[in-house]
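What you see is the complex with one protein chain gone and the rest in place.
Letters A, B and C name the chains as they come in the text, with residue numbers starting at 1 for each one.
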Amino acid sequence: MEALEMFTSDRNADVYTEELKLNLGPQHPSTHGVLRVELAMDGEIITDSWCDIGYLHRCAEKIGENVTYLQFTPYTDRMDYLASMNNNLAWSLTVEKLLDVEAPERAQWIRALVAELNRIASHLIAFGTYGIDLGANTPFFYAFRERESIMQLLEKISGARMLYNFIRPGGVANDIDDAWMDEVSAFCDDFEKRWVEYNTLLTDNFVFIQRTANIGILTKELALSNGCTGPVLRASGVKWDLRRDVPYLEPYDECEFDIPVGEGTHGTLGDCWDRYWVRMREMIESVRIIRQCIEKIPPGAHMEKSMVKMYKTPLKPPPGEAYVRCENPRGELGFYVVSEGGNSPIRCRTRAPSFCNLSVLDKLLPGTMLGDAVATIGSLDIVLGEVDR
Amino acid sequence: MEALIGLFGELFGLEGTLALSAAYAVCIGSILGFVTVYSMFAIWMERKVAAHIQVRMGPMVTGGWHGWAQSVADAVKLLFKEDIIPTRANAFMFWIAPAVVFCGVFAGLIVVPFAVGVQVVDLHLGVFFIIAIASIEVIGVIIAGWASNSKYSLFGAVREAAQVVSYEIPTATALLVPILVVGSFRLNDFNTWQAEHHWLIFHSPWLAMAALIFFISSLAGCKRAPFDLPEAESELVSGFHTEYSGMRFSFFFLEEYTSMFVAALLTATLWFGGFNLPFVDSSAWHPALAMPIGIVVLLAKTFFFIFVQMWLRWTLPRLRVDQVMSMGYKYLVPWAFVALIATAVWDYYGWGWLPL
Amino acid sequence: MLDFMFVFFAAIALAGGLVMAFHQSIVHSAFALVAVLFGVAGLYWTLGADLLGATQILLYVGGVTILLLFAVMLSTRDAGRLAIGRYILMAPVLGLLGAGLLRVYQGVIAISEGRELTLLEPEPTSDAIGQLFVDPHGFLLPFEVLSVLLLVVLVGAVTVARQQQEGTPDA
Partner (left out) sequence: MNEAGLHAKLGAAGIDGIGELDTSAKDPFVVVEADALVAVMTFLRDDPDCAMEMLHLVTATEREACIELAYHLCSYQHHHSFVVKVICPRPEGGNHDTWHPEVPSVAGVFDAADWHEREQWDLLGVVFAGHPDPRRILLPEEWIGHPLRKDFVYPSFLGDVPLELDATPMYERGPDWTPPSSEPRPAGEPLIQPPSPPSDRPHAGGQAPAKDEAPADAADTGKEG
């Protein structure tokens, strides 16, 4: 904000630069979808900004009140379409909590495995598109190469490339076999080498650091007050990860992994570079979890028997409500479901991580430049399908 | 040029003004043809370079061998596309801007010596002329941005104006360094000097520095990444040519690739020996042999630098607008002046550097 | 050839000058100024003063007018319109100036009476000009003074823009 006062021209002066209202989006290459940000510009400097969302509103919560619990699972795929597995997982856990059932042990390990795979895929997109936002087009293609392998792996077990509908209330749709797990470990070996390549290409690039360090600084207080979660919160120095602090799956309790937090490597804690770097290191932590999952996965059923029976008629959870949150790639996804005993819930509320992370944008932008706005939006890593639902 | 006039005189009996006009027409036509063909090739090359840097293949289908006809197909498409003029745009200005932009760079090519005798005008002001005439391009970009009546275009135009005007200073100062050594503006003198002595890049460390400064600031002048602020597509959609379509849009493309060519060619001519081969003295060769070899050598050097420009573009992120400015004013300008003064001192005392 | 070039560039300069003087929009006027300067540079070229012509383009077309456009485009509301009425008061002064200029032209015409236009081979003038610049008894001081020009242009552009804003009621 100091920069704002220093550089913007005095409105009462004789000669000043005209204030320019710039519509960034909804059709703009770097708003990651159909976000619209109205910017008041003084030359290149943003003096004020207003976020406008809702262009992708698909009434998911209303749909949730009109379909059965099981039928809503595919709709969760379409919220954060880059991390469908994690969305399925959160929804399944919510329904299981309503029904008071728990998935079998093997299903939990499979869930953790595919969720972590999908987390890597999602972070790869974040990494690639962030490069594009800053004008480096090449990392995007490298990221997509690795994401393609993940999509092929997940396609083998679920039959779908992006919207899986694989994790369901009571377990997972299909069991996995050893051959598939061998492929996953081969991918992990490959990915760790590629990860080093990404860092030489983008992370340690001087221009990249210049563009991202000390830009869009999100303080710890602001992040907490605005309900930011996930990498955005951790980059501000809060060591909080539901997987470690409130383990919602058994593997997260038993596996060893670190929680990367922002360290302010290039100046300020909570800048764009920190958010980027937290994501990058999370990918490596996910690889660690995947390796341990493959090693420790127990035999057994992949679906709760009682649930299979229940699938024949629509699920009818007893009246009550459940709120479950899961650590998604973009933050904590929560489902708050209220049942009154019918076939479908009477309220199906989604706490979308991108929605909360985006709400901080209006506070980060004033005082930065137009190029920084793009860098900041990119570093929050939003998915508009989730923001608007 | 003189050769052409003589040729017309012999073949068609043209004399005086008529022969001069005819010769000019032929020269301009051939340069225009060269620019078009070169741009198509450069665009294809850019795609291939980008693709191979990005672990993919690029165009592979059109035309058969590695999609060589992709640019031709694109050009045909652009020709037949509707030429849209936005309703609220200033139609005349919108219409004239691509032409102004293209003229500036295009005019610079008439003083370029491609080989011994292959040159339209052997102007004694050669280098200065190229720099001067290229600055017209900025006016065209500003007109384009202003006439489009779009805020993104205006942003692009203002960025272009600020950037190119600022980077003209280090560009021109860096160019003065070899000019100081050779003592001439004439591009041909650089070729002969380097044929007689050595390549100027090896003359002294200051000349190498000047070459680096010139290359960096010429990137900014051509609006190439990492200085492609005026058309930064992730910030300004397409910058000053956001509202353009069809043939007019392609003029901006031609301009960009032609100015890349001019910048690379200046680097090759001023510092890297022009059309001279390394270690080979070609001055005694017969013109019929020296000319094609000279053209090939110069184009090879030029395309190497064009390749470097593309390489940088597909590797580096884009700088921010204030960083571009501070880079120009805080680093390039002072160091260009240092190189200039140091070269003057260096040459005054007649020091050598590499054993040449 | 020379006649053709002379007429061509003179026409550009004249047309640009007329547009510049009479167009309502100040941005158009600025663009027309570019045409004037370019036409004059062309005239220099046809008359053999190539360094002058190139400098004219580099400095005036590439530098000064861009600075001017910059200031005008950025700081005027809707790239505004000139209130011609305000300048009527200055008419006597302008008239006197015009008369003085006409007298100068008359003198120029008298000098060139009877001379014939010939195509001059561009002579390398850069050496001589360079010598004059660094010679302490030459033009070193005027040269340095002239370098304040860009600053003057910027101040002038800001002044024009400021008058515009005072002219608009809600500024």
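Assume a contact is a pair of C-beta atoms (placed from the backbone, for glycine too) under 8 Å apart; a residue touches a chain by one contact, two chains touch by 3 or more.
Remember, it's a predicted structure, so these values are computed and weren't measured experimentally.
*Asks:* Of the chains that are displayed, which are in contact with the missing one across the whole complex?
*Replies:* Hidden chain contacts in the full assembly come out as A.
*Asks:* Which residue among A:Gly334, A:Gly367 or A:Gly385 touches the omitted chain?
*Replies:* Here the residue in touch with the unshown chain is A:Gly334.
*Asks:* Counting contacts across the full complex, list the positions on subunit A that touch the omitted chain.
*Replies:* Against the missing chain, subunit A presents residues 53-54, 57, 59, 61-62, 65-66, 97-98, 222, 224-227, 229, 238, 240, 245-246, 320-323, 325, 332, 334, 336, 338, 340, 342-344, 346-347, 349, 351, 355-356, 359-360, 363, 388.
Note that in this section only the chains that are shown with their structure count from here on.
*Asks:* Among the chains, which has its CA centre at the largest distance from subunit B's?
*Replies:* Comparing chain centres, A lies farthest from subunit B.
*Asks:* Suppose every chain is reduced to the average of its Cα atoms; which one is closest to the average of all protein Cα atoms?
*Replies:* Taking the mean of all protein C-alpha atoms as reference, the closest chain is B.
*Asks:* Taking each chain's centre as its mean C-alpha position, how far apart are subunit A and subunit B in Å?
*Replies:* 45
*Asks:* Between subunit A and subunit C, what is the gap in Å from one C-alpha centre to the other?
*Replies:* Spacing between the chain centres: roughly 59 Å.
*Asks:* Compute the distance, rounded to whole Å, between the mean C-alpha positions of subunit B and subunit C.
*Replies:* It comes to 28 Å between the two C-alpha centres.
*Asks:* So in the complex, the part of subunit C that touches subunit B is made up of which residues?
*Replies:* It comes out as residues 1, 27-28, 31, 34, 38, 50-51, 54-55, 57-58, 61-63, 65-67, 69-70, 73-74, 79, 122, 124, 126.
*Asks:* If we count contacts the way the header does, which residues on subunit A are in touch with subunit B in the complex?
*Replies:* 20-23, 28-30, 44, 131-138, 140-142, 145, 201-202, 205, 207-208, 210-211, 369-374
*Asks:* Given the complex with subunit C, which residues does subunit B contribute to the contact?
*Replies:* Per the touch definition, subunit B meets subunit C at residues 17, 20-21, 93, 123-125, 128-129, 131-133, 135-136, 138-139, 142-143, 146, 154, 158, 161-162, 165, 168, 185.
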